[in-house]
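Note that one protein chain is taken out, while the other chains of the complex remain in position.
Chains here go by letter, A, B and C, matching the order in which they are written, and residues are numbered from 1 within each.
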Amino acid sequence: MIVQGADRTGIVSAVAAVLARHQANIVSLDQYSDDPLGGAFFQRTVFSLDNLPLVLPEIARDLDKQVKRPYALDYTLRDLSVPLRMAVFASKADHCLLDLLWRHRRGELPVSIPMVISNHPDMAEEVRGFGIPFFHVPSAGPDKSAAEAEHLRLLKGNVDFVVLARYMQILSGSFIEQAGVPIINIHHSFLPAFIGAGPYAKAKERGVKLIGATAHYVTEDLDEGPIIEQDVVRVTHADTAADLMRRGADVERAVLSRAVLWHAEDRVIRSGNHTIVFA
Amino acid sequence: MIVQGADRTGIVSAVAAVLARHQANIVSLDQYSDDPLGGAFFQRTVFSLDNLPLVLPEIARDLDKQVKRPYALDYTLRDLSVPLRMAVFASKADHCLLDLLWRHRRGELPVSIPMVISNHPDMAEEVRGFGIPFFHVPSAGPDKSAAEAEHLRLLKGNVDFVVLARYMQILSGSFIEQAGVPIINIHHSFLPAFIGAGPYAKAKERGVKLIGATAHYVTEDLDEGPIIEQDVVRVTHADTAADLMRRGADVERAVLSRAVLWHAEDRVIRSGNHTIVFA
Amino acid sequence: MIVQGADRTGIVSAVAAVLARHQANIVSLDQYSDDPLGGAFFQRTVFSLDNLPLVLPEIARDLDKQVKRPYALDYTLRDLSVPLRMAVFASKADHCLLDLLWRHRRGELPVSIPMVISNHPDMAEEVRGFGIPFFHVPSAGPDKSAAEAEHLRLLKGNVDFVVLARYMQILSGSFIEQAGVPIINIHHSFLPAFIGAGPYAKAKERGVKLIGATAHYVTEDLDEGPIIEQDVVRVTHADTAADLMRRGADVERAVLSRAVLWHAEDRVIRSGNHTIVFA
Partner (left out) sequence: MIVQGADRTGIVSAVAAVLARHQANIVSLDQYSDDPLGGAFFQRTVFSLDNLPLVLPEIARDLDKQVKRPYALDYTLRDLSVPLRMAVFASKADHCLLDLLWRHRRGELPVSIPMVISNHPDMAEEVRGFGIPFFHVPSAGPDKSAAEAEHLRLLKGNVDFVVLARYMQILSGSFIEQAGVPIINIHHSFLPAFIGAGPYAKAKERGVKLIGATAHYVTEDLDEGPIIEQDVVRVTHADTAADLMRRGADVERAVLSRAVLWHAEDRVIRSGNHTIVFA
């Protein structure tokens, strides 16, 4: 259960009272208030109950009455034993896609993967080898509307979130809105930032000592959405631009898989342009 | 407020209800249960209240009645605006001692420091320059009982916890018991461990690539108490044993200062031989 | 080219003069002396030459005359364009094995892999899917001599080094000697060390905050050979023993792949019980 809204005295107590009434055993509870005096309030509560599917609607009714209306809070309730359905978008670079598929097969990602969509056909056989449907949707040319329409047909009703695993196409605002599910992107990151094409060559030219990656939710402002996770690796002057790319690929897949895991476990709450991560 | 004990349904609700009744505003709440089905339960709650010193006894009475007795839980209540009193024990190596004093002066450690105790007189002037009393208690020879008796006289009633900042003397079980306050120690750590004297020389001989430090609570089993914090730094074959010691000193003071900060903010709960750290 | 021996004035000059005489262009040169006054000397030199296979024997003759004899140094010469042949030993845990196979297919490891050997048949299909021969050599029971004899038959003349990718069997001293090639092992590492079975459970019990891995060359002293690479990841009290194992598996495969890469590029020089790594 995720509860969020304006902080007020008594919220934690009201929420806990509802759960206690239903004999729910609280497994973990993370709570965060961004300002003790009237800031925003966030709470993630994991609880176990014997007949969860049956009792969830009753708990929801109680929460509406005891929490939502009196405290003007939003809440979401989810059965963690039902995995979220994740679509993966990929292009030619396969390191992030394969890392996700591999971790999924090893049981490390609590999601189902109903489809992989790519604008290149190259990975079809590899993906299907994992027992996962692969759809090739070409998207050449400046007009992406046909491709995006096809994407929406495939996604509609079938997925709970989308992961862009080095999908090198820009998504339109209209697509993001119509998709109606969270979209997670991964991109390389540098200290300082290098704008435009060829960032690894520029990083090499400037002699950076760290190569990083950022996983974030996609918003209309490309690469400006709420950050979920970041990490860096150390490089030296002796690393070529190709070495930087390889090290960058390693950190990208590590960061993306952590972000996907946390999203799949409902550990990430969006708030404005940032996230609360109860990792 | 720290609450801990056997996990049962309704604890969170009962605690929150007490706080709500006193109009306490919950600033942060961390909760952890080591097993959803009947494990140990730990909760740290920070709340703000206008007349805290006046109301605390009433809250305690309520907690006794509503939480402690019905749920067989222990709790502690503390006013975070009253800093804990920290004694520092040091020997000749000054890097950990000075780091603590320096951070304290910069306002980074919410403690008061009523005394520094050392078995060497060397640091007297430096410590007093920070406005902190310095006591030289020699402890040569195998019999530490006179020194420990002097330590206990100095500490008794004056401190809330003790930090061993590279204090190179072993404390007797009797001293630990009579001191009656938590004692935090820092020591170097290696992967793998190197037992006995001259660990840096052995680490150099084996060619380790990481040098670490561990901060822990002191128990009768030397260097075996509950771990609070650890960290490592990377070294190479080109680092001499002296370099390893210098890098080790850097990581020791960083780790110790984090452990002291978390202890001072009551973020560390001891449980058996490990800790719950709500960092 | 690797040169090593007792340090003396003039070595670098003598080596460089030989290379200059053959018009070799020095691409990179790393040099290390563990004591300015008469310690051990190590040098790794990468050079490019048009007809390398033809000229190498001549360079070797010159090095014998100008470097080896007058300075009592050992040297090795190798054509980096010829990849080393690597055998992988695995058991049931597949994370290290698959990481190596996957990186190899992506072109990140400059080796050939003539065989994977396992005491379990489980991974046969997966390994062969990478186009790599898989040999199942059972090794139940205390007497490993039949299994080791089979291993030696498979390896003899076919491989340049062996990687134990979580191969959970102890190798006899006789096997190590007869194999006659470097053997690299990966194992979990903790601060402090936890001896014996169930280290993750013990680490959880002690509340460690870091989980690590060490890659090293195998010697008769199990897990005591020269260290090639180490790394750690951060964990918390909220990680279960299963989480610790998963995080440990992640750091194991990262550390092992770096160690293999450096070995394959001749960046690691063994000296006594430690290594010089020109990473």
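We take it that a contact is a pair of C-beta atoms (placed from the backbone, for glycine too) under 8 Å apart; a residue touches a chain by one contact, two chains touch by 3 or more.
What you see is a predicted model, and the numbers here were worked out from it, not measured in a lab.
Under the touch definition stated at the start, the shown chains contacted by the missing one in the entire complex are A, B, C. Annotation: of B:Glu108, B:Asp122 or B:Glu220, B:Glu108 touches the absent chain (contact as defined above).
Annotation: of A:Ile184, A:Val218 or A:Val277, A:Val277 touches the absent chain (contact as defined above).
Of the options C:Val12, C:Ala60 or C:Ile132, the residue whose C-beta touches the omitted chain is C:Val12.
In the full complex, subunit B makes contact with the omitted chain through residues 28, 95, 98, 102, 106, 108, 129, 238, 246, 250, 254. Where subunit A meets the omitted chain, the residues involved are 32, 189-193, 204-210, 212, 214, 223, 226-227, 229-232, 236-238, 272-277, 279. In the full complex, subunit C touches the omitted chain through residues 7-17, 19-20, 23-33, 36-37, 43, 48.
We adopt the following convention: only the chains that are shown with their structure count from here on.
Each chain gets one centre point, the mean of its Cα atoms, and the points for subunit B and subunit C are 41 Å apart.
Subunit A and subunit C have Cα centroids lying 37 Å from one another.
Residues of subunit A in contact with two or more other chains: 28.
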